[in-house]
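Every protein chain of the complex appears in place save one, which is left out.
Letters A, B and C name the chains as they come in the text, with residue numbers starting at 1 for each one.
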Amino acid sequence: MAIQVERLKGVVPPVVTPLTSSEELDEDGLRRLLEHLLEGGVHGLYMLGTTGEFPSLTNSVKVRAIELTSEEVGGEVPILAGAGETSTRRAVELAKQLEQAGADVIFSTPPFYFDYTQEELKDYYLMLADQLNTPVFLYNIPQLTRVALDPRTVRELAEDPRIVGIKDSSGDFGNYLEHIRTAGNADGFRSFIGSEVLAGASLIMGGHGVVASTANVVPGLWARLYERAAAGDVEGTRELEEKTRIVTGITEFGIAPSCKAGLEIMGITSRHVAAPHRALTDSEVGQVRAVLEEADVL
Amino acid sequence: MAIQVERLKGVVPPVVTPLTSSEELDEDGLRRLLEHLLEGGVHGLYMLGTTGEFPSLTNSVKVRAIELTSEEVGGEVPILAGAGETSTRRAVELAKQLEQAGADVIFSTPPFYFDYTQEELKDYYLMLADQLNTPVFLYNIPQLTRVALDPRTVRELAEDPRIVGIKDSSGDFGNYLEHIRTAGNADGFRSFIGSEVLAGASLIMGGHGVVASTANVVPGLWARLYERAAAGDVEGTRELEEKTRIVTGITEFGIAPSCKAGLEIMGITSRHVAAPHRALTDSEVGQVRAVLEEADVL
Amino acid sequence: MAIQVERLKGVVPPVVTPLTSSEELDEDGLRRLLEHLLEGGVHGLYMLGTTGEFPSLTNSVKVRAIELTSEEVGGEVPILAGAGETSTRRAVELAKQLEQAGADVIFSTPPFYFDYTQEELKDYYLMLADQLNTPVFLYNIPQLTRVALDPRTVRELAEDPRIVGIKDSSGDFGNYLEHIRTAGNADGFRSFIGSEVLAGASLIMGGHGVVASTANVVPGLWARLYERAAAGDVEGTRELEEKTRIVTGITEFGIAPSCKAGLEIMGITSRHVAAPHRALTDSEVGQVRAVLEEADVL
Partner (left out) sequence: MAIQVERLKGVVPPVVTPLTSSEELDEDGLRRLLEHLLEGGVHGLYMLGTTGEFPSLTNSVKVRAIELTSEEVGGEVPILAGAGETSTRRAVELAKQLEQAGADVIFSTPPFYFDYTQEELKDYYLMLADQLNTPVFLYNIPQLTRVALDPRTVRELAEDPRIVGIKDSSGDFGNYLEHIRTAGNADGFRSFIGSEVLAGASLIMGGHGVVASTANVVPGLWARLYERAAAGDVEGTRELEEKTRIVTGITEFGIAPSCKAGLEIMGITSRHVAAPHRALTDSEVGQVRAVLEEADVL
């Protein structure tokens, strides 16, 4: 387990997966994006998350994305890779490939489609940890998976040293404060938040990291916000949030589609998304551009 | 498109996928199960549906299940095979393999995890139809996929001759009556219901088929109920439902786990389910047995 | 308990409460409406239900509406009056006044705002029955009250002879079939459905009555549908439903507002509704008129 948990912090964007029109990995696009993110000062990469369209990609595209990222920036920042799947066995098979491809940490939502008890979710993460050499990160996003990780379950899993953190995108700040408490009591467990509107507050209250979709587009803005919030500066955070709030507005067109549109505007990658999702229309791309201009980030 | 739509009717159980303890296909178990079902008088097989644990199986297990079923009973009853996946590309890749393995009809839920518009769902099913030689069947189960197929979307898709029916498990009978109306107006479109408690009423009101999980265990009882309900016999249907209602009670322990437990009791296959779901405990199997004894079907 | 339960059946419209612009009872409007309904052949009156805007009216308006209805049509058809409130004590106080004013049956939703256990709901209805001389009717509409009456609770309450029926507007037809079963086993218990799209099916399957909002506007159409469906004529029911389905379309503008608009078009009462709801605009009234013309019921 090479990764040092202390390195898991800061702005860790959920990297979009650049695609060609035939839904293959746009390798040049991904290279430009990685360069853009690291120049912006991000502290880690959250690959193959929801913003990365993980459920929509073939396993070969997923593996290639991690390989390429590892080749390009491995060692510079931690690479967290998503093995979210619909059962234990399917997740383990994928996770092993991603580990082999260079992931520093494997994260996963609970398996989705079916309902599961909290005991079954614990089984899931522990079986994943048993089969891997890399540490495992939890991912709570019940608005999409339906099943939620209970804070008590998180607390119990955090006692296992192979389980090194949680990203919570539920929007439930009461639960998030519980995760911060869990992380405070369990050395080597980190709490990341996935809700942009809660980012500043989460850091001020003791959270470790922010997984903000729009950090794909404006990594530097988020890095500055992180500096202020991690320093406990409520007022300074609020000022920067006046700008992040505007940028977050682009996601009303869909998270991955809007971030990709923003990146197309910046000349980094194209707007293609995986079917049956549709890429933004020219008119919608124009609206994304208008938001970014309003925020003065182009 | 070899299958005649007229053959798509009656009791079409969502066949459980018998598994070994290492989650491989229990081939002998599946053979015994198919024999049990055909002896019971079922009119078709709904393979790799929710009761078949489709999200939890590897693609190789899925393909083998269809191959074996095709070898055993191909031509005797229609084989519908589930290609439900999390994006168009992933579904198409799987569906082609299932078609090759002998499926007569390919069905699929909407892609799940993300939200989709009704337009995107139409794209999904039409792209699937474009890539296949077998007809496509819709599957609505929003309590698990979150996204629902709107009756208007179903009506529009039913105009395409390659889309030959819908199985609706939403429990929304108002919508189901719309599907019956759609099927009445579109030759070659069939409506199946997936809710056991609505089965009798659905047939009396003009539905074509019933996809009842407990028909894995008691196919003959469901075949008799189908006869009465399809004949419009409200009273006779109600009498048989006194028994099906009891049997449906086993599903409170989980649908696939309880059906597999019932089949283990009958010596047909084992109780193993795919992780992280847990098989029923001995005590729970005992309760399943008690229900089946109360219904006098053992 | 003067009312004979056998009289509780058929088309029982949830009568709108005609209001003046200052939210007093429009007494002439109500008289014209009652005449319209009885001429249309309705079998009972469901006063002060959801379509009657019960939560929005003062108690004095409610009492006057029942008094006037009793004076006008008392004895001709059963008058069911709604005492839905937010606690037992508040409901009892209102129910006694409505009983005094001439109600034949008192109905009530579960108390709303708070959560309640099924035991507390049973307490509620039994305490209501204890305090009244008129029989009590249950009313299930969880989409508005949040709390649902479980079919098992209904079955238990049906054993009390003072509890004479249920109107279910949940849209859950599986539960409704349970109520039909309950009514079949408990002499003197009636099942009414509140979902227009389920009306025909509910009667064919053995339900006793239909509480259709649009029967305020087109009582005769609903009376004809009742005749066909109660006779078990699936095909004849379906034909009439081609027309009721169109009329039901007006309710997309809000149930009470659209029914009142329809009645204004017919010269029976005005479109006024209780604040903060807003009456339909002229443009919306025009759309209601267009729907009614499409259905050829003006």
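One rule holds for everything that comes next: a residue touches a chain if its C-beta (ideal position, glycine included) is under 8 Å from a C-beta of that chain, and two chains touch if they have at least 3 such contacts.
Values in this document were obtained by computation on a predicted structure and should not be read as measured data.
*Asks:* Which shown chains does the hidden chain touch?
*Replies:* A, C
*Asks:* Which listed residue (A:L57, A:A103, A:A201 or A:I250) would be found touching the missing chain in the intact complex?
*Replies:* A:A201
*Asks:* Residue by residue, what part of subunit A touches the chain that was omitted?
*Replies:* Within subunit A, the residues touching the omitted chain are 171-174, 177, 181, 195, 197-198, 201, 204-206, 232, 234, 238.
*Asks:* With the missing chain put back, which residues of subunit C would touch it? List them for me.
*Replies:* Interface residues of subunit C facing the absent chain: 23, 55-58, 86-90, 93, 111-114, 116, 119-121, 123-124, 127, 144-146, 274-278.
To be clear about the criterion, only the chains that are shown with their structure count from here on.
*Asks:* Once the Cα atoms of subunit B and subunit C are superposed, what angle does the rotation have, between 0 and 180 degrees and to the nearest 5?
*Replies:* Fitting subunit B to subunit C on C-alpha atoms yields 180 degrees.
*Asks:* Per the centroid of Cα atoms for each chain, what is the distance between subunit B and subunit C, given in Å?
*Replies:* Subunit B and subunit C have C-alpha centres separated by 38 Å.
*Asks:* Between subunit A and subunit C, what's the gap in Å when you average each chain's C-alpha atoms?
*Replies:* 51
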